[in-house]
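Complex shown without one protein chain; remaining protein chains in place.
Each chain gets a letter, A and B, in the order it is written, and its residues are counted from 1.
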Amino acid sequence: MKSFARMLYPYLIWIAIMILAPMLLIILYAFTKQGNSVLTLQFTLENFARFFSDSIFPNVLWRSLKIALITTVICILLGYPAAYFIAKLEGNRKSIMVLLITLPMWINMLVRTYAWRGILLNFPVSSEFKVFVGMVYNFIPFMILQIYTSLTKMDQSLLTAAEDLGANKVQTFLRVTLPLSMPGVISGITLVFLPAVSSFFIPKLLGGGDYVLVGNLIENYFISTGDWNFGSAISLIMAVIIMISMFITKKVDYENKGETRA
Amino acid sequence: MKKLKSLFSRFYLLLVLAFFYLPILYVVVFSFNDSKSLSKFTGFSLQWYEKMFANRTIMESIYYTVVIAVIATVVSTIVGTIAAIGLSKSRRIVKELTLQINNLPMMNPEIVTAIGLMLLFTSLNIKTGFMTLLLAHIAFCIPYVMLSIMPKLRQMDPNLPEAALDLGATPWQALTKVIVPEIMPGIVSGALIAFTMSFDDFVISFFTTGPGINNISIYVYSMYKRINPSINALSTIIVVMITVVLILVNVIPMIKERKLKKNEKLD
Partner (left out) sequence: MKNWIKLGLCGLMVVSLSGCGGSGKSDVDPQEVYGCSTLNVYNWGEYVGENVLSNFEKQYNVKINYSMFASNEEMYTKLLGGSQYDVLVPSDYMIERMIDENMLQPLDKSMIPNLANLADGVKGLSYDPDNTYSAPYFWGMVGIVYNKNNVDPADVESQGFDVLRNEKYKGHVFVYDSERDSFMMAFKALGYSMNTENEDEIQEAYQWLLDMDKKVDPSYVTDEVIDGMVTGEKDIAVVYSGDAAYILSENEDMAYWLPEEGTNLWSDAMVIPANAKCPKLANEFINYILTDDASYDNSSTVGYASSNKNVLEEMSAPGGEYDGNPAYLPRVGYAKDEVFKHNEVLKKILADLWIKVKNS
């Protein structure tokens, strides 16, 4: 069995080059002064101090996290039933539905968002509502796909067993189906929450650009200001905060699992 | 009661589809717009289709988008599946660490991954172009594939491959005959997500590509200053093409099945 573990090794080399190495370069930038050439690196914590010295930057990060969190919650609430109903469909219809849900994502995000902008122009809704429509629209397919995947091929005998033991439909769902599909929900959260924190295009285009988000901030510092050091520091701070929150989510998941097993 | 429930589920799915296709419908309608506006329909015209087909940059970008997306999907699905299976059998600490690193490209804003990769290629003295673009796409697609497969591996009965090995199957057979079929739904959705991410990526593509190699997203974003409804025409064509493929893939087997049944009846 352990021999299967070896299948991971080539990938470890790959991530060392393609993910870790670029990330290390970014970390290096975060801890150095601007305008340093490689030979005369000057390490500093200035970039981090700058972030926390002005309430504006933490505020921007907090707002982005909030928007991402709300988006994720809406995606779970609306996406779970959709995934559940799709999983209950018969054979061919299932795969057609899955493809139908993926298809709109093949249209460029900018084009879709422009379309929403045009559509929502005709409705008197708040700009906040527009932002969430756009965000949910863009991210919910990932949630549905992940939950659906974990619901299909679920061990049907467990469900029958639960019913045989006298559980009603609601009990079966809460005690068997839901816990079993949790890995899918967690994957879905990862796929929605992580990119949602740093997304700024949709909020900008649909929300009238009235507020700055962290993705916008980082992009600005990287591109228009050319301050890679500060941009790197912001994204590092964001990454750490997200890692902590994901860690907590996973921990909760593990604990829940322990509970159902017991 | 049961009927009511299935009625509700159908209604819900219909609503979901309506939500998904409302903007698509909007795009299709405006691809026939007489004027350049993206929010005011002034009359019917086919000019954006003609302009699109005459626009060499658009046609080239379609070509690169499809080629990159297909190769990146195939490679990242295979590599991602292998890595995910390996990961599931690894020690907890390796697993946790790898998954965290894997999440980095998803968690970082694209611009950070993009600049990181660009710096990497520059410092390795690799000229940016088709290959770097492809490598970058594979790099950011793999984590998505793995993320889709991991839950399936967690759901799988860990004794299953073991039993196969005990029954005399080779590790290769255990892998292809037992594990892969078991996690197939995860692989499929991983491949779908990988294709989607590659098809729609702008920021990373922009910074890792070289002169003359553009994908649709680079084209769309660079003209977002003076957006041009040719892009709506292009989107419409993508929708139509995918729909046709969908119909062919799904309807032909159905027709065949029906014919088969008819033949059986005749026999």
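Annotations for the structure displayed:
Operating definition for what follows: contacts are C-beta pairs under 8 Å (C-beta built on N, C-alpha and C of every residue); 3 or more make two chains touch, one makes a residue touch a chain.
Here the structure is a predicted model, which is why all the values come from computation and not from measurement.
Contacts of the undrawn chain with the visible chains, over the full complex, involve A, B. Interface note for the absent chain: among A:L89, A:L180 or A:I223, the touching residue is A:I223. Residue in contact with the omitted chain (choice from B:S35, B:T170 or B:T243): B:S35. Within the complete assembly, B:P211 is the residue of B:G43, B:G168 or B:P211 that touches the hidden chain.
Seen from chain A, the chain kept out of the figure touches residues 56, 59-60, 117, 121, 204-205, 208-212, 217, 220, 222-227.
In the full complex, chain B touches the omitted chain through residues 35-40, 46, 49-51, 53-60, 62-63, 115, 118-119, 121-122, 127-128, 206-207, 209-214, 218-219, 221-228.
Here is the rule we go by: only the chains that are shown with their structure count from here on.
Residues of chain B touching chain A in their complex: 9-10, 12-13, 16-17, 19-24, 26-27, 30, 38-39, 79, 82-83, 85-91, 94, 98, 100-113, 115-117, 119-120, 123, 135, 139, 142, 144, 147-148, 150-152, 154-155, 161-162, 165, 171, 175, 182, 184-186, 189, 192-193, 195-196, 199-200, 202, 216-217, 220-221, 224, 227, 231-232, 235, 238-239, 242-243, 246, 250, 253-254. Residues 1-12, 14-15, 17-23, 25-26, 78, 81-82, 85-86, 88, 92, 95-112, 114-119, 121, 137, 141-142, 145-146, 148-150, 152-154, 180, 183-184, 186-187, 190-191, 194-195, 197-198, 214-215, 218-219, 222-223, 228, 231-232, 235, 238-239, 242-243, 246 of chain A touch chain B in their complex.
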